[in-house]
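Here the complex is missing a single protein chain, while all its other protein chains stay put.
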């Protein structure tokens, strides 16, 4: 392809802009995955991940897309025909429940408008009604990548506890981990699912399961067929820094580097930075007069912002202009939001001036594409940031 | 870790020495996996793979270890409780059949001595006896990575055909693809399984299924639970250069580069090179007086050579000396060969002088570790190579 | 050093942001500089450079900083005690003439205010007065990196021609080459000096001399002591793609890649892009109410913009805030402009959104540092760009 000058702005909500330190770490000779040098690498990664998931328990790393970690969570804990509960918060929870169906589970989906997180009251109500404890797991997406809406996980936990229901709580943090505060242990999550290519700043190709005690217990009784995703062999090998089959060594080099970077910055600073850049993006959206998908301000995502296009304008045409004229990729509308919503990723290895470029690209894109808007969105964002920094 | 001078010799039978061109290709910014630029990448990879598998049919790429591609082959074509036939040719076929059991299949394993490939006569006999066509698939490893023994796949095919049996032929080419001649279409294979980290010269993290017509048909009737590995969505998305979930983009950059390198060299030259370097290795082994695991010269692998240690000497201690003193990783004995056999990988991005260094490291390792041997193995290999080149 | 999230904005007027393609090209094994493979590399570079200098004559590549190419231009063409004429347009011409003094030349410096380019009328007048043709060369900086002021080289040439004076015309294009239109042959320049780390998008370490016929002739009579910089051996070796001493091979890999990128984009497009981004920067400056160093709009640089700080505010403190809070490097005031002027580099591998980030960082920096300014500079720039693009 012909050269396009300057850096591409990859502002989809993941994969995110991979920092050079991570790319350079990956660009290293592969080593023997049964050597003591590898064992050191494995242990570093597995230990560092605990800090990011805020757990003392094990975190498993798969050589797979994050979609694989969804499957792993289900097949390791459930039995054929088990019922799982889900809340229709957006496109990705739909994919996940479709997967559950594919795997022979029964899904009870509580309808939703794609503009709110999971309603914890509804969780409690549904579980109270499930007197026979047929529901074996609740599948929640912490941060819906299709809508930019988050769910209050501690509230969901309280809902489950209020119902005194034994269902496992499974949480997808694919687009929130290492961007939005998330606490596996403190929040009482049983299985946390995540991936490498968003807040973790890696290319896609690794996925994670953080596993709580109750999930481990469930895995001993689970009868769904599984082999690649089996936790037991993973945990056994991981204890020595190894894996039951050939791991994606070079991506692990990158993971070790990314974990070091997160530690250098400090997780609290990482979360604060994402909050600041997200609020600046929302300042821009408000100024432009664009409606966010998220209706409840407390549920707005700090990782991405999804905005409705004005009536009569297609996000696909708009994003094509932005890519063509300004060398920036924005996220498309997914599922029923296709054509109507575009998404701005502001997560991962991202800072104030990259955001300024991002918002400028959107605002100029509006002008070039003839999308009605109030000018000054980028300016409003800068004003907010400058005040925060000062 | 402290610096060790010079290059590490990674002479395990995979992962292999990843060439700089591939590493540098991977070391590039991740792009939007829904963009037209990505579509071009996807199509290049999918097309290039057909040439390597020597097939006109589809090749599927998973973001997973090769172990995942084993699972994909089984869950896409079979039904719970189906019987599969396998031949005990070594450690990896055992792992694969263990996986089949994990997934709820019944395995009929024909015992073997780990020193021969699959006996095609036995295939025919077994299938003839299976009058009810209970056996739904035959699992064969083209090149047993644990033993350095290959199987004559066309002969196996003839055995099946002679029995007029409808079982699917599934072949693992993890350590033979792009090293030893392999022809998916011509040889009538139904599913070919492979991975990225051996002859394909990539880091681990990608795996492959080449799919024949009969396998595609079987996949329509297969009821084993599956989601991540489903061929149908893959094939549908692949037709446009895309994937149903986030692919391992950066490894695909590497795949495109590796495919270009294989094309530049020419597959026939790649195979001839592997044959030459393998025969040179066997010259060395004969001179040293070391016994190969492979008993039939026609079945010796051109990708690796597995050698028995002299009685009373442990391969683990020997390999530790070689790693410590000569900065070279050799392959361990696996399964029942642990302690008794070491393996020399001579596949992938490898040439005459790298082999010379490898054999020198082994021969010097014998001396330093006090392993009885006849000197001159490396010299015998060089003599053979020089004659071949001249 | 601890991790700072996101990309650093390197907006000094060089070294510029080196594109990944160039960095990755450099990150390759060094080869034998006497091999035919190297010869191909050398020829590619030398040929490609002619296009960029817009010359049919030779371009010499030194393994040195651009400062070395200044020295090369002088020592190859002049004799001890020769008089050279220069115009005080800024800091760098002062450094260059200081070098001339160091090398035993006599410098006639026409005073200037650092806010205008060379006055071509003055060139003509001075040369007319030099009846004895004592002046052997005129040293002109095409784009003064310290001030953002350009000189009209064709006008200077006309001035010399009007005076019918044989002095050589030497032009420094260190910060204009491949950013601002420059034509060695058409404009009648005798020696053009440049470097790798600005418009050429490379790290520092290579420098260039484009050589006209009259300079070549002068070099045959030049008696200044020289060895490393001698053109004769360079030209002789270059004809075969080689160099008289070990060249900086890996930087040449980068040069070949950068030349390919310039060709892909097209020089005319490169110049138009720089013009657009520069004018956008000036829009911002005007809105902020900041005074440019350049007084004549026709002489404003398209590579950088130098702005006076408001009275009572030190650029050093301001730039420190911008670096600390916004991870961006701006150029300092040099020489007599220290403390009073800061410089914005907008050259090289640079695009609209990077400029948006740059200007946002400056505007937010004003706010955070309490520098008086009118808001909306970044917005004015975006407006200009959107209009240009639309």
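Each chain gets a letter, A, B and C, in the order it is written, and its residues are counted from 1.
As a working rule, a residue touches a chain if its C-beta (ideal position, glycine included) is under 8 Å from a C-beta of that chain, and two chains touch if they have at least 3 such contacts.
Keep in mind the model is a prediction, meaning the values are calculated, not measured.
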| item | value |
| --- | --- |
| Contact residue for the chain not shown (choose from C:6, C:42 or C:68) | C:68 |
| Residues belonging to chain C that touch the chain removed from view | 1, 7-8, 10, 12, 14-18, 23-24, 26-35, 37, 40, 62-68, 71, 75, 80, 98-99, 102-104, 195, 197, 203-205, 224-228, 230, 245-251, 323, 329, 332 |
| Touching residues on chain A - with respect to the absent chain | 20, 24, 27-29 |
| Hidden partner interface residues of chain B, rising order | 2-7, 9, 17, 19, 21, 27, 260-262, 264-265, 270, 273, 325-328, 349-354, 356-361, 363-364, 367-368, 375-376, 378-379, 382-383, 385-387, 389-390 |
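The rule we apply is simple: only the chains that are shown with their structure count from here on.
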| item | value |
| --- | --- |
| Chain A and chain B, separation of their C-alpha mean positions in angstrom | 34 |
| Between chain C and chain B, distance of the C-alpha-averaged centres to the nearest whole Å | 54 |
| Per-residue multi-chain contacts in chain A, two or more chains | 7, 17, 27 |
